[in-house]
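One chain of protein is taken out of this complex; the other chains stay put.
Letters A, B and C mark the chains in the order given here, with residues in each chain numbered from 1 onward.
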């Protein structure tokens, strides 16, 4: 009953097998290997873009920071939700990788900001001219930090505002698999067809050991070149990159990534449904992917912990907000055991 | 009737004379001259701190950025009001000079945040550990961006919270002269006696051509060394620094700086009083120093402009918020002419 | 016969097994897992320093950059050999991680600089004062870029000069295992007992998939804190760090790392001995670890390539300098096959 995060669990067996199988023969180092080429081809197929450019990366923080730095000047501004991971929980990585760009927070319920909020913020910045950081990108998190989803129309509207002001559109897709599984659309429909230029494609939370990719849609040679140099300069161009690329290849093969995500989402739905039925429990946000946020009285939270459930508490010391994350490795039995515990202790 | 800013007006004659008088003989370059030493001594006397360390700087933006970078690590966080000049109107200079530190916005009325708001923000950051930018400084703007003043008690309370969390306290004193003149306390009472560690001391808005100073109170040798290197590396260690230092020296001599500030404040009070008496006019913030912010119907603003008054409009295109700044060079006749205009056109 | 680098070969089986075995149960993410603690304990035991602090990292470039950034101010200078990897082949990573510090090249034969060369460079910098980048660290590469070794006395002398000027001593130990194996001393004798403060400890070239460690000897709490934040901010604090730490743990267990390095060194010695006996072949540097540098006429190099040998050519287009690297995975039969080829084609 460990619902702390989707990064505390083991990797999916098929992905671990792929790492094992990559340990043969000698191959060219620094991503010049066939595993990396196949990972790229896999992404190109999944996203239906033969011109897709990607580089494998070992962490979500680095992936986001590289994605932003590929497009933000050192004096740029990146617009994002005020609760965005890039703003709060990446220790300033975007400012580091970009050489000083700032993140401008936008407010909005359920972890989402609107196209109108972006437009208003841009009108202030544009009036400020050179005295204000230059608007450069907007970053949309899909699945959001609140475990919710932007509708395709919401992203499309944000991208339209961005385009009008010359901004690049980034999507933080650490849980992109869960989003696509939940939205029931194609990966292309969830990304570049909406106007997304650069995607942080996550696999680690989805079942890999440590594998993500910066994905550029329709990037010109100069942008690819910038990403390549930024990636190397950060020490992220691993000499034995094959072991990362092999994870991405296996993650994508045969739709494994979506199957794993569907499972995680289903487990969260089950958990959410059962939990919300308890008296005194109030969902903080709609459960739309693999994360459940709920307000539960402190006594209840303590009882759950005492009963062996693991989860995170958010906010201030006396907060009643808890988060329960399901993953590819969550078993139905774990969820049911947790719900039994909830029935015993929550009203 | 040019009330656009206190930086559109000429320099005070006594300060210009000092520049002229500095043009004699050869002196050691790069701040090794007697003018710089006398400017330092002048600040030490005014602030009653013989151990005061300072470096002359030619702009407020650079002064603030240097002040912050002396104490913020590259992965640090600086807490400030959401409307702070360092956050909005310095094009990301703090992130640049610090090598990536972020500014964390705090809300609050009249351009001021409270000690409680700081404490709450710190409790979140401290819970986040290494995933959050490391809290490093708090920055208080005095006079605020809203033309208001923190009371001494308010600053003292903020500094106490900061101290408890190991934060350094910075004061953005671009209009420190106006603040001291209005508060009626000594410079020491308005700064280090409250817990301020580093002050951006402004002279440009007060009557100089281009002269500010980063002022460190009780800094150890390592901090002085950091500031010296940061200052040089930014290209701010002018070879003929005498011409900047001479301005600071003259600004301080015989209390000129406070006399000029008292005049500016008095002009703003006169303007504010007259303007607030007009029907349809509403002061946006209390007038506590040399700036008047007022909501005036659009037709009225246009009439004032047509009548020859110059001022800035703030906010969105249809905003009715206007700012009127008085300076050492504002004449009583200008204010009265403006008020006559207001009487004619505002109700 | 792939002698291109020690990073083109597969990982050592025992290390891959450790990754497999780490895929059990859920553990705390972000390095709060028992594998990381055991990797730390392993390093502490090997280096005979219970107070050793370390963080796992996935690449040598990132490890070096973090090591330097822990100690270099943004305006600092790092002294190193003019051929140092950090200076030439890490795409400017040290400047990136430090926020602008510069690398000062020191010349010297066989990939080594002397204590005297360092002392002379420091005397210039110290005379330059604030106009010069502030001397902050010296970086010694052991094994050097020329495949040679500093003697313990040579490092000790460099460290003594560094200490006198207040510099921190860094050792780039991407091939530290090969160095210790060749020097026949203890890891402690090859590092902190000589005055090394911070070590880039490499395992990737030695047989891991992607695992290195920044190792601090005797670091105070502030330095540890800096490293922790820099590491996180770069996106190098992997959520599933267990998979990196497990590699380090296995690398150290039972002296595996030294056994693997001794093998690699022995293979290089065998290759070097055989190659140097060919007419027309001249070793460029003494073979002291696992790399052989030789000048071979262009026709000979082409014949070796045509015969199936893989290796790198260095320098300009018409250069005759080739490098042959042996690794844990090099088989004696490969070396002998290569030498047979050499006998056939090189005179």
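Everything that follows uses one rule, which is that a contact is a pair of C-beta atoms (placed from the backbone, for glycine too) under 8 Å apart; a residue touches a chain by one contact, two chains touch by 3 or more.
Remember, it's a predicted structure, so these values are computed and weren't measured experimentally.
Asker: Which listed residue (B:29, B:126 or B:151) would be found touching the missing chain in the intact complex?
Answerer: Checking the options B:29, B:126 or B:151, the one contacting the hidden chain is B:29.
Asker: Where the complex has a chain not shown, which of B:240, B:273 or B:313 is the residue touching it?
Answerer: Hidden-chain contact among the options goes to B:240.
Asker: Which one, B:43, B:62, B:155 or B:216, makes contact with the chain that was left out?
Answerer: Only one of B:43, B:62, B:155 or B:216 touches the chain omitted from view, namely B:62.
Asker: Which candidate, A:10, A:42, A:56 or A:100, sits in contact with the chain we can't see?
Answerer: A:100
Asker: Residue-wise, where is chain B in contact with the chain that is not depicted?
Answerer: Listed in rising order, the touching residues are 2, 4-5, 7-11, 16, 19-20, 23-30, 57-65, 90-93, 96, 204-205, 209-210, 229, 232-240, 243-244, 310, 329.
Asker: Spell out the interface residues on chain C facing the chain that's missing from view.
Answerer: 74-77, 88-92, 95-96, 99-103, 105, 120, 123-124, 128, 130-134, 315-317
Asker: Could you please point out the chain A residues that touch the chain left off the display?
Answerer: For chain A, the residues touching the absent chain are 30, 69, 73-75, 99-100, 130-131, 134, 225-226, 228-230, 232-233, 237.
As a working rule, only the chains that are shown with their structure count from here on.
Asker: If I average the CA coordinates per chain, which chain comes out farthest from chain A?
Answerer: Relative to chain A, the chain with the farthest C-alpha centre is B.
Asker: Provide the C-alpha centroid distance between chain A and chain B, rounded to the nearest whole angstrom.
Answerer: So the centre of chain A lies 41 Å away from the centre of chain B.
Asker: Need the CA-centroid distance for the pair chain A / chain C, whole Å please.
Answerer: That pair's centroid distance is 34 Å.
Asker: If I count partner chains per residue in chain A, which residues reach a count of at least 2?
Answerer: Chain A, residues with two or more chain partners: 90-92, 96.
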